[in-house]
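Here the complex is missing one protein chain, while the rest keep their positions.
Our next item is chain A:
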Amino acid sequence: MEKRVTFKGMWLPLLLVLPQMLITAVFFFYPAGQAVWQSLFIPDPFGLSMQWVGLGNFEFLLSDPYYRASFATTAVFSILVTVVSMGVALYLAVLADRLIKGSGTYRTLLIWPYAVAPAVAGVLWLFMFNTRVGVVTWYLGQLGYDWNHVLNEGEAMGLVVVASSWGRVSYNFLFFLAGLQAIPKSVIEAAAIDGARFWMRFRTIVFPLLSPTTFFLLVVNIVYAFFETFGVIHTITSGGPQQATTILVYKVYADGFVGQDLGSSAAQSVILLLIVSVLTVIQFKFIERRVHY
């Protein structure tokens, strides 16, 4: 049974949660409320007056081919980031789990990229793949491949996916490694005696037992790809070329702050808010209950 701490009065607990409540109110509820409110208006270009349009902003958005294209871009981008970062992390974690010597060094080095801020990671990758001075671009040129993510949409998407996944591998690696180490060794040994070789054991025993970790990471990584990759995209492609890497959260910025269409930008924020709410609900209600043994 969980032990509950009980307070005698109401004032002390209120006082203790107050700082967090204030932060949440100022930095979340107030701006979110503002966004919902603004999404119902169209301001004039100088911001001096607002005209009530009801759900007009939403209607316009949902029929806007650019916005729909951004949805598709976001879907491709998030799926790729999630699959790449989780796949690589799982592979590295399985290797690290089997290590006996030098596992500490290996682990520390793998965790390092997590300390790099997304924007900095973006710049790092940008330098390597810079069309004129990038090291990797130069090597690719030697091999006869002409890399140019500024013009090529596929290459631009590839680069932002790799740059976004890179730091994420560290995070996922940590969770996968912890998950792997939580599987009792004797269960693996029992499977070995039962005749299962490495790949079979991984498929039928290890992977199913990792599913709580995997589902958790799935949700967290999708949320990451949706919302926290702004820095990477902004530094590397600025959403281009031809909006090929304009994911939803980048479009909020581009339409609102660059295009000065604050009403539409606010409406887009509200849609994103709904998406993240749904993801959170899925995480809490559905996944947490289903995958624990």
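Convention: a contact is a pair of C-beta atoms (placed from the backbone, for glycine too) under 8 Å apart; a residue touches a chain by one contact, two chains touch by 3 or more; residues count from 1.
We take it that contacts and distances are computed from a predicted model.
Matching "Carbohydrate ABC transporter ATP-binding protein, CUT1 family", "2-oxoglutarate ferredoxin oxidoreductase subunit alpha", "cytochrome-c oxidase" or "Electron transfer flavoprotein subunit beta" against the UniProt entry of the left-out chain gives the name "Carbohydrate ABC transporter ATP-binding protein, CUT1 family". The omitted chain makes contact with just one of the residues A:Gly9, A:Gly104, A:Gly144 or A:Gly195: A:Gly195. Only one of the listed residues, A:Leu61, A:Leu110, A:Val160 or A:Ile205, touches the absent chain: A:Ile205. Touching the omitted chain from chain A are residues 184, 186-187, 189-197, 200, 204-205, 208-209, 293.
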